[in-house]
Structures are given as C-alpha cells and as structure tokens.
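Note that one protein chain of the assembly has been removed; the remaining protein chains are unaltered in position.
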Amino acid sequence: MEDVRLYSKKHKENDTIVKVRNVVIGANKRIIIAGPCAIESRKQTLGAARFVSRAGADIFRGGAFKPRTSPYDFQGLGEKGLEYLAEVRELTDMPICTEVMEPGAVGAVGENVDILQIGSRNMYNYSLLKAVGRTDKPVVLKRGVSATLEEWLLAAEYILSEGNQKVILCERGIRTFARHNRFTLDLSAIPVLKKVTHLPVIVDPSHATGKRDFVSAMSMAALASGADGLMIETHPCPEEALCDGKQSLSPSEFFELMEKLKHEDVFLQAISEKRKNSNKKLESEHNTIIPNL
Amino acid sequence: MEDVRLYSKKHKENDTIVKVRNVVIGANKRIIIAGPCAIESRKQTLGAARFVSRAGADIFRGGAFKPRTSPYDFQGLGEKGLEYLAEVRELTDMPICTEVMEPGAVGAVGENVDILQIGSRNMYNYSLLKAVGRTDKPVVLKRGVSATLEEWLLAAEYILSEGNQKVILCERGIRTFARHNRFTLDLSAIPVLKKVTHLPVIVDPSHATGKRDFVSAMSMAALASGADGLMIETHPCPEEALCDGKQSLSPSEFFELMEKLKHEDVFLQAISEKRKNSNKKLESEHNTIIPNL
Amino acid sequence: MEDVRLYSKKHKENDTIVKVRNVVIGANKRIIIAGPCAIESRKQTLGAARFVSRAGADIFRGGAFKPRTSPYDFQGLGEKGLEYLAEVRELTDMPICTEVMEPGAVGAVGENVDILQIGSRNMYNYSLLKAVGRTDKPVVLKRGVSATLEEWLLAAEYILSEGNQKVILCERGIRTFARHNRFTLDLSAIPVLKKVTHLPVIVDPSHATGKRDFVSAMSMAALASGADGLMIETHPCPEEALCDGKQSLSPSEFFELMEKLKHEDVFLQAISEKRKNSNKKLESEHNTIIPNL
Partner (left out) sequence: MEDVRLYSKKHKENDTIVKVRNVVIGANKRIIIAGPCAIESRKQTLGAARFVSRAGADIFRGGAFKPRTSPYDFQGLGEKGLEYLAEVRELTDMPICTEVMEPGAVGAVGENVDILQIGSRNMYNYSLLKAVGRTDKPVVLKRGVSATLEEWLLAAEYILSEGNQKVILCERGIRTFARHNRFTLDLSAIPVLKKVTHLPVIVDPSHATGKRDFVSAMSMAALASGADGLMIETHPCPEEALCDGKQSLSPSEFFELMEKLKHEDVFLQAISEKRKNSNKKLESEHNTIIPNL
C-alpha cells in the first residue's frame, strides 16, 4: 500500500474521530448503533427508537431503502421511511443512520439523516462512493462480503479523495464455505485495520451471524478485538419483521446485551449513562401510541 | 426457486435467443465477444476492432467507463470512449458491448452501443439493474465474485421484471482460497444454469484466470461445458494496456485461439466464416492509420 | 517453487507416463477410471465391473476401505472388498484402483490392487504419503478440498522423494462458498499443473458435482481443459448405493457418457475400442449371476 493513500496511518498518524451531533465515534468510548433492519411503519419505528434509546444506544439505524436479493421482496418505505427517521431524530436527539443506494438519492437522504450507510452490496459501487464523498455527512462503509482489506480501504479512498474525511468502516462478515452462520465474521480484520488506517472501525454481528442467539457472544468478541463500536439489529417484534427477523434481537434481548456490554466495558458505560437521560421527550410524547415494553 | 420467476424454465420453457444486429446469442451457434479491457485511444480502439473483426469474432467489447479498485487508477475515457466505439460499429457492422456503471448514465451509453454490460462489482447494484431493465438493449450480466447462482439469477430478475427480456448471463470466476489464478472459473455453474434458466450463458475466461497463458484451455473447457459463447480480452499491445494487460491476448494469440475454437466447434465455425467477410470497410479505410498485424 | 523439486518440469522436462498392466496414463490417450464409490457386495462389484468394462473404461475403481464423515456410516467391506476387486482383475484384465487409508495397510492393499488411491481427506497425511512412496505401485493423489496447488504438488513430492515416481494427480473439486454443487470443480488448475509439472492429471467430476446430472458436462469440460483422463462413479443401481448414490451414474447413463466422450475425443476412442474386446471372460462366466443390463 502506498504512502499517498488518505486512509493510511502513513498519511495521517492520529486516529480519525467522527463527531455527529452529541456522539463521538473513534475516540476511546465505544458506540452502539441499533435499530431495525427496515423501517416498516411509524409505529414500529418509534417503538424501536424508544427501547433503543432507553437501553442506552448512541445512534439509531433503520433502512428506508432496502437492497433485497429478490425484486419481489419488501424494498423499503422509501421517502416515507425517511420522514419517520426524521421524527425519531427530533424526538430522541439520537443521530440517525440509514442506507443510500444510488447517486441520485444522496441529496434527499442526506437532508433527513445524520449518517449515510453504504451497504455491503454497494461497496464496489464507485459512482455511489464518489457521490457520498462529495457530501459532508459521516459515512458507514460496510465491507463487501468478499472484499479484501485493500479493496475495502480503497473503497474508503474513493470517499476520502472526494473530500469527505468522515468514513467509518464496518465489518459485517465475509462469505466462506462455513455454513453454521450466515456469514463468517472476520474479527481478525479489526487489529489489522487498526494498524493500517486511522479510520474508526465498527462491527455488525447481526448480519454476520444471521441468528440472534450468537449476536451477544460476537458483540463481546468484537469489542475485545478492538472495534470502536457495534451496529446491532433489534426490532420491537422480530417474528413480524419484514426483513432479517431471525437476526434481530427482541427488546428484552437488546436490553440484556446492553447491560452485559456496559458491565464488561467501562468506556461503553460512560457514554451510555449519559444517553439514558436524553430520551425523556420520546417517552412522554409516545406513551400513548407505543405499547409499553 | 419459485415458479413465478421470469428467469426460470418453469416460466418460459424455450431458450431465450437474443438478437443484436446480425448476431444471434443463445441459439446453437456459439458467439465470441472480444476486445480490449479499456478504450484507451482512437488508434488502440480501431486497431483492436480491426484484428478482432478479422479473426472472426462476433461482437466488439471495450470499456469507456471503468470500475477500478483504486480511485487513482485509469477510470476510462468516458464519453470520448463511446465515440470511438460508435465509430467501430459504423466501420465494422459489429455490435458493440460496453459497461454502464450508474443509473444516470444508462441513457447516454445506450444511445452509442448495442449491448449494455453490468460488471461483476455492480451485480448487486439494484438501482442500476432496474435502470437497464427499463431499456430495450440486451444486457450482459456478469456474476458477482461471491454471488450464489440464486443471487445472480435474481439480479437478472431485477432486469426482467422491469420489462427487458434480453439478459445474457456471464460467468467470470469466483473468489475462493485458490491463488493459482486471479479467480476460480466456476464452469460447473454452466450446466446448472442451463437446467434452471432459459437465458443464454457465456463465459469470460480472461478475468477468471487473469493470465493469458490459461485463456485458451479455459475457453475450450467453457464451450465444452455448454456455454453459449465467450467474452475474451485482447489488445493490440497487451504490455502497454492501461488495464488488465496480463490477461489480454495479443493479436496473434487471439487469432490462434480463434483458429483452435473454430477447429473444435462446428457451430462456431459457421458464424465466424460469415463474419470474416464483413469487415472490408474497416480494412480499406484504416489501412493508413493502423499498423498492419 | 524451487528447481530441485521432483514434481517440477524444471527437474524433468518430459511428461511422466504411468504404465499399469496394459493401460498407459499421461500419454496422449485419455483414460477413464470408473466404478462404484464403495465395494458393497460380490454381486454389486462384478455387476459394476461388467458394464464398466463393456462400456470401454480402462481402469476399475471401488473402495474397500471408506473414509466417511460419520463413524456410524458404512465404512467399507475391508479385506473382503479387496478379494472382490482381485476377482474383477482376474476376470476382466482391467487394472484395479482402490483407496488406502493408513500406513499399516499399504502392504495388504498393494498386494491386491494395481493402483493405490490417496483420498482427498488424506492429502496432508504425510505418514501415509511416505508409506505409498516406498512402494512401486502407481498412486492416484486426490487434491485436498482446500489445498493450494503448491500444497498438492508438495504432497506428491512426499511420494516422489521416497522413490515412487508413479504419481497421478486427481482434481476433485474444492470447497468454496458456492452451493449449487457439492464442491467447485477447479478446472483452471489443469492448465496450470500442465505448465508446472510433468505428472499426469486426471479429473473426478462425480465427487466435484455431487449430482449425476452434471457429470457429463463437467467430463467434457475436463477433457477440453487438458486433463489426461477421468475418474467417474457409476453403480449398477445408484438408488441403492451405500455411499454417494446421488453422484453415481446408472449403467445406461455411463454408457451414454462413454459414447459422447468417444464421439468428441479421438484419442479416447482409440483406447476404448481396444478395451471393448477384452472382457469376454467376465461376460461368459458371469452371465448367470449378474442381471443383464
């Protein structure tokens, strides 16, 4: 790898810290991004936001535009989904992260959310990478399921070289022969990335395992390997989810995981204590429409 | 796999035959698509077209827009490249195939060429698939390097379900642990696809092997496995190629391969005989500017 | 790879030709090794030998000792199986190939058969490789399912360096993410091996595909890629096979494949014509006990 590359520690020695509203990513506090795979309805979205916020997560995620393997699967609520996400932001003060799928949509999505996500399927979509590189929004760049670290870092370079320095790498499992999980979570990538790049690195154990039973163990392992945070799927009612329900934690499972993480990780604890106090607005306004947990 | 899927033989029993100008893909004649990886200059393009046509290939390929791993690599000549491709079409009567990389460019690219190619990196780019699905241009859909057959066929479904029935699948190697070639050419996919889908299937041995020494053997094997044709990279001067020179055949290597293929494959012979007569226009007009082979 | 290695063309320029009884492997005639996965009974074995021989195959295969994933699966008939194989040899004059699984058994197995097979699971079993290297029997060395070409060639080197120069490499599919076949047949290994080593290389499309429907296409492709022969599983009654029935050809399917191969491959034709005449002894003696096909 050449010295000139913007992602490299040879180019910039100090770790990149991405600030988004009141959350700091890449500093020594670990962060938790959580929420449902897809935005399905206003009720589901606000319900998810409520317990995600209450449990102490830092950032809310949810897909308004969904890349699905089949054209006949639920493709997301689109702009309506963006509206619900904007409402969550207003009510909870949590930064919002959502996926953008094509260059032409970057503007509209960016207006409504705080963090743009490039999904695993689009890691090689260079036109899209350039488009988000021309915004000033933080970008979560998921690893392609068969991307080498160099390909992934060079995908980040497409964003960085357009001017946007706020790139957060997200390991989410690679495709191997192994069949006990949906993908093989490649935690060994974390210390390698930490040596090579100044960019923050988070881990998505939900897509990697594909099964909620294993999300907790892999979350612990991800933080132990040195990740700066986690992206976790959780849904008010996983068995009714329109997308990836099997890997989504229920509200009580999510609370349990958050307790476990806070118990083990002192830095996580600090930030989440603060968070717990900030969602009173949501609590009061929506007690009527959202079934209590 | 469900009955309703448009790619399935359960939906449409008869093999799809794609006609483009005077070339027929998916009938019992095998076709050869050939040309350089990237359009680099007018001279290189017309020089390549000349020997590709003379050698008896059916369709000319060349990339005007190039998806490259690094943002600092040559990204293609863009619209200038499309002009040169249009010139090749006019001079040789060969249909032209080129890659399109983003939904917004589909219109402009489609005006200049006969066949749109979706590259391996964009197989999961559903916005792009839908955009080419709304044209009436034949589409070569390359397999993603870690795509299952079902994911690949459902990517085709994105195109088919938008109304465009002219989809040609192209196997180009998958990513495995093996390191003796750039990718592992998965020829076992061919008979499986032939059982499942009515769509034509071609093979790209150049990207799969990544080394010109092995292109000939894998071309023979691809046809023996049942493929409807080949896509082969060849360059007037491989050692000067701006992209993928190592896997590009020189003009004499390409002629040799074409002779071998015609010797072994009776159906290939028939179509390529015809082709040999059709490039007189190019020959006469460009004898002055193109160095003879 | 170093010059000193015995497998290398740098060490020995001329292709190694392995002679076993009246069959020659690695010359310009392609050979067919065929028979059931496991030796199950005298009747099954002689029945298989009869149609395999009649169809024009060159060498008979069958497992007396079977490496099985589960200890509760059928493990082979053991020494009784060797007896039946010896009987086939006597009746048909076909050379016999069978697997040996441990160093202590090499002597006994070698006495009864003409070719020792090292299965894919034992490619890294260096004690076993050394043991067969100290015999003068030809050895079919199957590739490990995740072996690089260098590891495979160095496994051959273990045999060669003990003194036995009669090694035949057998590609049988590698383990990848792909799920449409049992393994991914890596035909691109064939031209690479042909460039690097003087040893003969054959292909086993039965284990690679795991499904009889695709054995024919991959047999054709294997020969087209440059393989010196094929190893094919066939069973008098695949649906009753104790092992790998799904990938075994029925007698009529095997005849059909042999006809197709002979039609396409002139060298195969020559040797198999000769073979057709040599199994009269089996025919006459066993007409009574073996149901006619």
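Think of it as A, B and C in the order they're written, each chain with its own count starting at 1.
Just so it is clear, a residue touches a chain if its C-beta (ideal position, glycine included) is under 8 Å from a C-beta of that chain, and two chains touch if they have at least 3 such contacts.
Predicted model only: the values in this text are computed from it and were never measured.
Set against the missing chain, the residues A:Thr184, A:Thr197 or A:Thr234 yield one that touches it, A:Thr184. In the complete complex, the residue from C:Leu77, C:Met101 or C:Val203 that touches the missing chain is C:Met101. When the omitted chain is restored, the residue from A:Val24, A:Ala86 or A:Met220 that touches it is A:Met220.
Residues of subunit B in contact with the chain left out of this view: 146, 175-177.
Panel shows subunit C; residues 4, 67-72, 101-104, 121-122, 124-128, 130, 145-146, 150-151, 154, 157-158, 161, 175 of it touch the chain omitted from the view.
Remark: the residues of subunit A touching the chain excluded from display are 146, 148-149, 174, 176-181, 184-192, 194-195, 208-209, 213-214, 216-218, 220-226, 264.
Here is the rule we use: only the chains that are shown with their structure count from here on.
Of all residue numbers that take part in the contact between subunit A and subunit B, over half occur on both sides, making this a same-residue interface.
Compare each chain's C-alpha centroid with the centroid of every protein C-alpha atom shown, and the nearest one belongs to B. One simple way to say how far apart two chains are is to compare their mean CA positions; for subunit A and subunit C this gives 51 Å.
Distance between subunit A and subunit B, defined via averaged C-alpha coordinates, is recorded as 37 Å.
Of all residues in subunit C, those that touch two or more other chains are 146, 176-177.
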